[in-house]
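Here the complex is missing a single protein chain, while all its other protein chains stay put.
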Amino acid sequence: MKHDFEPKIVAFVCTWCTYAGADLAGTSRMQYPANVRVLKFPCTGRIDPVFILKAFQKGADGVLVSGCHPGDCHYMAGNFHARRRFAAFRKLLEFVGVDLARLEFSWVSAAEGGKWVEVVTDLTERIRTMGPLAEFKELETEEHWSGRLETAELKEAYNNI
Amino acid sequence: MNNTAQKHDATPLVAESYYAAVTDALRTEAARLLSEGVVTAVIGYKEGRRHGTAGPAIVVDPARANELIFSAACVNNLALYLTKAKKGVAGTGKIAIVAKGCDLRALAGLMAESQIRREDLHIIGVACAGVFGSGADRREPLSAGNLAGKCRECSVGAPEGADIVIGTLPPLPELSPVEAEELARLEAMTPAERWAFWKENFARCIRCFACRQVCPFCYCEQCLCDRNRPQAVETTPRPAGNMAWHIVRAMHLAGRCAGCAECERACPMDIPLNLLNRKMARELKELYGHEAGLTPVEKGPLVIYREDDDQSFIK
Amino acid sequence: MPKTITEQNLRLLIDSLIKEGTRVIGPRRTGTITLYEPLARGEELDLNELPRRSAKEVFFPVCENILSFQRGEEGVKVTDIDPCAFPETVLIGARPCDAAAAPVLDSVFSWDYKDEFFLQRRRKTTVIGLACTTADDACFCSAVGLSPADSKGADLFLTPVREGGYLCEALTDKGKTLITSHARLFAETSAAAPLSLNEPAGVKLDLHKIKGWLDENFESPIWKEIADRCAGCGSCAFLCPACHCFDIVDEGTEAEGHRRKFWDACGFGKFTDHASGHNPRDAQPKRYRNRIMHKFKYYDDKFGQTLCTGCGRCIRWCPVGIDIKAVLEEIQKG
Partner (left out) sequence: MSRIGVFICHCGENISRTVDVERVAQVTARLPGVAIALDYKYMCSDPGQNLLKKAVAEHKLDGVVVAACSPRMHEKTFRNAARAAGLNPFLCEMANIREHCSWVHEDREEATAKAIDIVKFTVSRVKKDRALAPITVPITKRALVIGGGIAGIQAALDIADAGHQVVLVEREPSIGGHMAQLSETFPTLDCSQCIMTPKMVDVANHPNIKLYTWSEIEEVSGYIGNFQVTVRRKARSVDEDKCTGCGVCMAKCPQKKIDNAFDRNLGTRPAIYVPFPQAVPNTPVIDRDNCTRFKTGKCGVCEKVCGPGAIDYGQQDQLIVEPVGAIVVASGFDLYNIGPKPADSPYEGYGEFGYGAIPDVIDGLTFERLASASGPTGGKILRPSDGKEPKQVVFIQCVGSRAREKGISYCSKICCMYTAKHTMLYKHKIHDGQAYVFFMDARTPGKNYDEFWRRAVEEEEAVYIRGMVSRLYQKGDKVVVMGSDVLVGVQVEIEADLVVLATAVQARTGADLLAQKLGISYDRYNFYSEAHAKLKPVECATAGIYLAGACQGPKDIPDTVSQASAAAAKVMTLFAKDQLEREPIVARVNERNCAGCLACKKVCPYGAVEEKEIRDRNGNLIKTVAYVNPGVCGGCGTCQATCPSKSVELDGYTDEQIMAMIEAL
């Protein structure tokens, strides 16, 4: 089925649980939307809020962060630290006006191929209905007024590149 | 300022004689500390050329202790001068520092982050009725009308844990919390409205980094935002980079910010930066019961965890 | 016969310029402050206070693209920005301290390398200056050889008159054209009484004497004394009408990006940081010294001009209360 809008979704996942869970979804031949691009980290503890910000800036319409369930972290506590970090960061994003429906967090274990499919599918479908993340994309193209190119020729030249 | 408050806005919060007395005591203490060799330098305030202004002063000579003052114009958080960002300013040896209650919180935070040691400091606490707001009319004495926003909600007027506390404050009136009200106003907005609010504010940002440079906690030797390999945050003062910079700044200060609001005061573009810090402080208090205090807490809320921390936001 | 324009006609002038396709930039209230910004309507003009930032960004943007690149199937395509295409602009309401800075900057931007990004904007901009009635205790234009009534750098100069409205003095062809092409908005008068201007108080500076001292005192304990407390931000340089340092950076991804020119400040710790890790100005006093030297000695040595118009912005907004006027007075004392 084709949709009007296919969002770009970036998933930051830990290698031990969620990446393996996504592998399991693969070996089990489960199907899910092809919108997600998975970046592998050793641990959710390694995932810096700046990466999420950067992903939004570089055109992601949705971001998923996923790792081991509490207590299952390969590194014992990385996901516990990540949990606090992201609890705080999402509040900050919300405060500057980012719709938190675009940012999903989940625990997906190596055994939860089905949950991976569900999380990715739900997020993709939700963002399909929300449409593109216009705010960051607009911001990327905006210039300070003093450096703005106002004339038609310049705009055209600019648009051509 | 709202009109109902206008009536007693101009009522002085403390008598001028209060500042004269504190200044005298401060000079005496500074001269004693320097001449007895207790400290090698005193970081305090001195008067500015213009009326109603003051700035940081580093005094090493007891004979110059009489340049020190304390007044409602002593806005700066001097903890800045003890950090790596201002390496070598105060020299070596034990340093005395003049600290208002709000500055003491920053000192406590810096101690917890291994940046300064209590035993290297002689803290001269000053009981403070508040300081002038930026852009406030300084021809009049300090009043509710020209008081800085942060001071309206101050709970640490009389510092604790200092080596000496100078001054005893008269009872101060309860003032409406304008910053908290502004925070509530923003929180009541839709995400789109908040985005518009910050976008407009950040659009003015010219990346002078005054907010960063005056922050006692921005003592990194290499700011993430000055790095170009990789470039985590665009260095150029365009709307995109500005938004990223202010988000990163707020995140890096979350759980560490002492609430001195120097960032907001220093901002020449009047961006309400302390709103971000206050928001994060409030969230961390609600989530983890953390509050910036007057005593060092070894581990801040974002370098510690509990196994049963809230995870209702995680699927 | 001198021309006048009423307050209302001044705003109509803006409206008709905009209608003609001219970009009009003037003081405008934004948030809690006033900035020079493009005006959408005449009524947006707000001349009540000195804008927080100077007018230099009309010629020297906070940030601008100078080229763009994109990697395509056939390799990398580079598109230069053509400065000739910059829009016709009228800058209205520039105070003497702002207007006077532009000709000073012409020297450096047209010296060995002709910076067309700056020069084209200068050529395409008509400056309507405004005599200043709002001096405060940070202002010191008259201490550096200007005055609230100085029309240097303006094509057309407005002086408020007691009856309301402004006396208009066309100083250049650009200014004259502006009047003649909108003649109906101007009136002729023989007896308009200019408002008394508020001359900044305080010690006059002897810039020659100051330069003399600077010539001799590259090494002096005064630099540490003044600038140890400098927090190292760029607010002084960024608010200054004459500071013109910039940096150039490539931003973007492997696939596409832009080369951008944007404001830099000598107060920043990284300003002269070398790739080797060595920094010749490794402490704030050295950086502050450079600021003073550049303004009152180097620029004078090279172009016979001073890089300061006494607007007082750096004094007003320095987070740690460094007062360039006080510093200069100190230097003047020797």
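Residue numbering begins at 1 within each chain, and the chains themselves are lettered A, B and C in the order written.
The criterion applied here is as follows: contacts are C-beta pairs under 8 Å (C-beta built on N, C-alpha and C of every residue); 3 or more make two chains touch, one makes a residue touch a chain.
Predicted model only: the values in this text are computed from it and were never measured.
The absent chain, not drawn in this view, touches the displayed chains A, B, C throughout the complex. For the chain left out of this panel, the touching residue among B:Val38, B:Leu172, B:Met189 or B:Val303 is B:Val303.
Among B:Tyr45, B:Tyr81, B:Trp195 or B:Tyr219, the one in contact with the hidden chain is B:Tyr219.
Chain B meets the missing chain through residues 84, 113-115, 219-224, 227, 229-232, 252, 298-300, 302-304. The omitted chain makes contact with chain C at the following residues, 71, 73, 253-255, 277.
Of the residues in chain A, those that touch the hidden partner chain are 8, 10, 15, 19-20, 22-23, 25-27, 29-34, 37-43, 45-49, 51, 54-55, 58-60, 71, 73-78, 81-82, 85, 117.
What we mean here is this: only the chains that are shown with their structure count from here on.
Under the contact definition stated at the top, the chains bordering both chain A and chain C are B. Work out the mean CA point of chain A and of chain C, and you get 43 Å between them.
Separation between the centroids of chain B and chain C, computed from CA atoms only, is 31 Å. Our note on geometry: chain A versus chain B, Cα centroid distance of 35 Å, whole angstroms. Shown for chain A are the residues in touch with two or more other chains, namely 143-144, 147.
Across the assembly, chain C contributes 62-63 as residues in contact with two or more other chains. Across the interface of their complex, chain C is touched by residues 58, 143-147, 149-151, 153-154, 157-158, 160-161 of chain A.
Residues 186-187, 191-199, 203, 224, 232-233, 237-240, 243-244, 246-248, 250-251, 254-255, 276, 279-280, 283-284, 287-288, 301-307, 309-311, 313-315 of chain B are the ones that touch chain A when the two sit in their complex. Those residues of chain A that touch chain B in the complex are listed here as 49-50, 53-54, 57, 70-71, 77, 80-81, 83-100, 104-107, 119, 135-136, 139-140, 142-144, 147.
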